[in-house]
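Just dropping this structure here.
With one protein chain removed, the remaining protein chains of the complex are shown where they sit.
Right after this comes subunit A.
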Amino acid sequence: MSLAAEAFVSQMAAAEPWPENATLYQPLKEDQILLSDHASSIAVQAYLRMCSLPVQVVCRANAEYMSPSGKIPFINVGNQVVSELGPIVQFTKAKGHSLSDSLDDVQRAEMKAYMELVNNMLLTAELYIQWCDDATVAEISHPRYSSPYSWPLGKILAYQKQWEVRRKMNAIGWGGKTLEQVYEDVNQCCQALSQRLGTQPYFFNKQPTELDALVFGHLFSILTTRLTSNELAERVKSYSNLLSFCRRIEQTYFEDKSS
């Protein structure tokens, strides 16, 4: 969104409280959604639950095309549509709900830096594994991405998406990396997150922030998504404090519906 549109949305957002019928759209959970989209969606859901904002999750096959920026997930609140975690955090802040207000400037700088680390390393690694590793592409990504569509539309869309992601990987210099190097990058990123988390319950001590939501989204999806090999999940599992962090957030915010 351009800056003027963003300012306008914030102004309109501030006018009304959070409605009961807010919905979050994502691709079909069982058949279609891929690892990176699942991670982003879980991150947003975790964030909204941490803010105690009710939202309904709706699965649609064309969610990616409905989204204003082309990225999943997006939320429909009242008559506004906002996509991706960053803008959603700003949107909820305009409505008066924020998790990071109590942080001082240096801590907020750290939080933003760590969020960029997750985006830069984990998200890019997930995209690489999904779309640049031939085995995963053939076995998982193409079938899942093209599942709602009939032949040949599914194949065309899947190839188009793959080509787009590969272009992006080449532009940022990941095109030449091998799978081993990508796993090593993920390992380093998890090591950094693990060292930052230490023995604290959340990254900024007692209160969860959007950083916790983002990290949870990515780690949870990596741990629970079936890929061609378990290598990625194994790298994450080797950091026990990250595992207990995920379990803690899952129990606190996600298991109330089953009880």
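What we mean here is this: a residue touches a chain if its C-beta (ideal position, glycine included) is under 8 Å from a C-beta of that chain, and two chains touch if they have at least 3 such contacts; residues count from 1.
Rule of thumb we're sticking to: contacts and distances are computed from a predicted model.
For the chain that is left out, the UniProt protein name among "Metaxin", "Nucleolar protein 11", "COMM domain-containing protein 3" or "Tetraspanin" is "Metaxin". Checked against the full complex, the candidates A:119, A:147, A:207 or A:228 give a single residue touching the omitted chain, namely A:119. Note on the undisplayed chain: of the listed residues A:21, A:62, A:102 or A:188, the one touching it is A:188.
The chain not shown here touches subunit A at positions 2-3, 69-70, 105-106, 108-110, 112-114, 116-117, 119-121, 164, 167-168, 171-173, 188-189, 191-193, 195-196, 198.
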